[in-house]
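Here it is, the structure in full.
Every protein chain except one is present and positioned as in the full complex.
Our next item is chain A:
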Amino acid sequence: MRDYDGSAVLHAIRLILATGTSAETITVLAGFIESYGFEKIFLGQLVNPLNVPLKDILYISNWPDELKAARRSRAAILHDPIAICAIRSKRPFTWAEAREHATRAGRRIVDMVHDFGLTHGIMFPMHALDSVSGGVSLGGGIKPDLSPVQVAELEIVCQTAYYHLEVMLGPFPYQKIAEFTAREAECVQFAAAGKSNWEIAQILGIQEDTVKKTLRRASDKLNAVNRAHLVASAIARHQIFP
């Protein structure tokens, strides 16, 4: 990459790192993405809104209020192909690419966003050790024509903004790590592997009744209603290895 001049990107990164409020950060980010053909930003953690209240997660967006409200009322994130792909993807992808995998409900969400003039965009998944996954989604009304270098430029600037905001606005309750005791983690880990209470008791050399009580305590901590919910919640909240 001889003759590549990264000074504009580095300048934007340094500006972002110097911001002290989320409004400032978004203003700098919005200014940077404009030259790439994007107007709107959604930046936030990708979590199930039925499990976690909005106030407990990182979520910032300059989308129209009406659109945000409409999405919230439908728990759009659960069907939105862009959010679903972001959780699984290691790399950035265009909205068009994600839409190919949309379910019927997903296509309705896509159409809803489309009606607000947001027809094209690119999603940058945000994955980090010790963090819930998230994403920075940039949208606009024109199909962008970006080179791989330009995508990488946007990626690093979005990453900087996202984690700067996570530190600034956090810590988020959802990211609490150590809730299970070692014994609880052990029992749930074996439940996650499909072991019955009796089998777990045999493996750990304890009474089956103790296993039941331990799993019940673990469930209470995560407000889980059944075994599957307990295991899924435990993995999502980093209490056990997936």
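To be clear about the criterion, a residue touches a chain if its C-beta (ideal position, glycine included) is under 8 Å from a C-beta of that chain, and two chains touch if they have at least 3 such contacts; residues count from 1.
By our rule, contacts and distances are computed from a predicted model.
For the chain that does not appear here, its UniProt entry gives the protein name "Acyl-homoserine-lactone synthase", which is one of "Acyl-homoserine-lactone synthase", "Polysulphide reductase, NrfD", "Potassium-transporting ATPase KdpC subunit" or "ATP-binding cassette domain-containing protein".
The chain that is not drawn here is touched, among residues A:Arg14, A:His101, A:Lys143 or A:Arg216, by A:Arg14. Only one of the listed residues, A:Thr94, A:Thr119, A:Gln159 or A:Thr210, touches the absent chain: A:Gln159. Looking at chain A, the residues touching the absent chain are 1, 4, 6, 9-10, 13-14, 17, 89-91, 126-131, 149, 152-153, 155-156, 159-160, 163-164, 166-167, 176-182, 185-186, 189, 238-241.
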